[in-house]
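Structure first, then comments.
Of the protein chains in this complex, one is absent; all others appear in place.
Up next, chain A:
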Amino acid sequence: MKFLTTNFVKCAVKSCDASDLSFPLKYEECELQLQEHDFNPEFLISMLPRLNWDAVVQVAADLGNTSLPSTKPEGIENNEQLLKDLHSLLLETQIINGKMTCRHCGHIYYIKDSIANFLLPPHLANS
């Protein structure tokens, strides 16, 4: 799973929908791998409006990266160094194995072989 995807996914349990705590998930015991892609600033800039910056910072911190500014910087479009850092973080950083926990209900999801599993057990799915 790409780091970028951590910015898109929350807890799948329906009763967590209303809680701000269900996004982002808490990332632990993650095994990371860098998968190189060509630097494409236009593509990255087109993705910026979709990002929840607070969640980018929070998940980066979960994974041990505390170098990001805590508020979304102005004019990222012209800041080549930051764009390169974001490229490497969002698009090249893969979580190969790991654990994602909902801060609201405490449910745990796993990432195995780079694929995150959001399937729910019956008592959480049927409710």
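Note that contacts are C-beta pairs under 8 Å (C-beta built on N, C-alpha and C of every residue); 3 or more make two chains touch, one makes a residue touch a chain; residues count from 1.
Here is the rule we go by: contacts and distances are computed from a predicted model.
Protein name for the hidden chain, per its UniProt entry and selected from "tRNA (guanine(10)-N(2))-methyltransferase", "Proteasome subunit beta", "Mediator of RNA polymerase II transcription subunit 17" or "DNA repair protein RAD51-like protein 4 isoform X2": "tRNA (guanine(10)-N(2))-methyltransferase". For the options A:C11, A:C30 or A:I76, the residue in contact with the chain missing from this view is A:C11.
Mapped onto chain A, the interface with the missing chain covers residues 1-2, 4-5, 8-14, 17, 23, 37-38, 40, 43, 46-47, 50, 52, 91, 99, 107-110, 112-113, 115-126.
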